[in-house]
Every structure is written in structure tokens, then in C-alpha cells.
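With one protein chain held back, the other chains of the complex are shown just where they sit.
The block that comes next holds subunit A.
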């Protein structure tokens, strides 16, 4: 294992110290491992809280700031945060208009956020609504699994819902919007290499040279199938086809090509070109795009493609100012 770390046990704490030092407009609660926007709680605004295992940076801590999240809880690498963290985050962002929990659909995340919501309900009058993101089309049969995993749509959802909350919309409306976005987004990923969890010290799985895993999860969970490495145009096809087979997309989508951590931007643009060409042939116009490593899996090489069916309202909220370490425009 070659990593720029001090001690594997301190990775998350050390990275949070770095975030606090690099971004003085954020406030980091080091004891609870929660990143807050510096002016939280914002009075009268719905508070947006997300969180999950570390190792996916910039998600979620890098999406804290005006126009996006109010707080993010950082768990150990690939391990859900604990309810105490989520309670601290929820109480810290409650500006009197309630709090939305944005949870990716993983067993641990869902249960810990559920317990946190119960604790908040028992301890205070803060109203909490939870929205679970499950957009990964790689998981086909949710009857026999823990259901679809939350992946790329989460990033787009946090941006768009963040803009809606910033406008002062009430909790119920913000939650409805979040559910609508989850329902309108689909993702599919591919891994070219494994990743190494610092505490484990060795690669999570074995992926031989010349092979790739189609449908990979962001923690190295297995995908749909293992196939020989192929040119980007074929890989793009393998990612976009199952997305289009799962939901009908029409003109005006947000197209997000996400790097998993070890793939350079050069290659992500190669993939984007192929995705754009496939969508053009399918008569699906791209209204907005996002290309880059926004939801990573440590140093895994590979990418994911997310399509979100947008409309005028979603596009207006997408274009609204955002000012976070990970996404920043119009601010």
C-alpha cells in the first residue's frame, strides 16, 4: 500500500483537519466528525444533512456550503457514520424550518440515519424528513437484495435540493423535490482497478489486468459482470444502455460522468464524448453536464454515468449559485 497518510487509523480525522484549514468558511466539529457551513444554522431555512462513509471525497463534506448541504457527517472509510454524529449535525443546522436527511441506500447508512431520526424525535422538536437515494441500475432484483444503491444521482440531488432550500421552500416541498429527483435519475459504473481501504492495507478485490467490472458499486461491491477491457466507446455503451433500458429519458437531461478517483479527467472526457454521441443518436438532448471526480471510491480507476431527466424548474435550480469546496458557480 502506497498512500499519503500518517496512520491508517487517523485518516479521517487528519483529512477533516485539512478541510478545516483549507476552507475557513466551513466549521468542522472534530469530535463528532461533522462538517458544517460556517453560518449554520440559517434561520428559517430547511437544513440539509447528508453523510456516509469516507473515501468518496469530495462527497459529502466537499458539498457543504451556501446552495448545497448545511452539514455532512463523515464515517470511517466505507463505514456509515453513527447516529450521534447525525444528531449533532441535525441539531446544528436546525434553523426552525426542519431538517432533511439525504441518505444513500446502503444498509448501514439507512439504519444509522433511522436511529438518529428517532433520537432527534425523542429529544427535541426538530422535524426530520428522510429521503433515500437509490439510483444504481446495476442492481436489478431488489426483492432479493438490499435494493438499489445510492450513487451519482446523490450529487445532482444535493445541488438541486440545496438551491430549493436556499430559496426558502418549506420542508415538505424540499423533500418532495428530492424524491422526484431520485425517481428521475439513473446511474451505472465501471471499475478498471480495485481500491485499497487504508485500514485493510490491501486491495478490496482482485481485478486482473485486461478485465473490468461492469456495474461496480462505490465500495468495490461486485457489479453485473466481469468482461475484457474494451475501447471507451464500447464501455460507454455498456453503461448507457442499461440506464436507457430502465427508464424513459426525453430531451433535456443532466449528464454526469463521474470519476471514481483513479481515472484522469482526460479519460473522463473521452467517455463523455461517447456518451454524448449515444444520447444524440437516441434523440436525447443534454441540457447540462458535469464531468469530474465528485463521488469517488478512493483510488479506484473507472467511472460512472448518471442521467437525470430535468425540466425547466430543475435546470433553474441547477444553475442557481453554489459555493462549496467541491462545486462552485455563480457565487
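Methods note: contacts are C-beta pairs under 8 Å (C-beta built on N, C-alpha and C of every residue); 3 or more make two chains touch, one makes a residue touch a chain; residues count from 1.
Simple rule for what comes next: contacts and distances are computed from a predicted model.
The complex appears with one chain absent; UniProt names that chain "Dihydroxyacetone kinase, C-terminal domain" among the candidates "ABC transmembrane type-1 domain-containing protein", "Dihydroxyacetone kinase, C-terminal domain", "Permease" or "NitT/TauT family transport system ATP-binding protein". Contact with the omitted chain, checked across A:111, A:172 or A:282, is made by A:111.
When the omitted chain is restored, the residue from A:72, A:155 or A:197 that touches it is A:197.
When the whole complex is considered, the residue among A:78, A:272 or A:294 that touches the unshown chain is A:78. Within the whole complex, the absent chain has one touching residue among A:145, A:250 or A:289, and that is A:145.
Listed for subunit A, the residues touching the missing chain in the whole complex are 75-76, 78-84, 106-108, 111-112, 114-115, 139, 144-146, 149, 197, 199-200, 204, 217, 219, 221-222.
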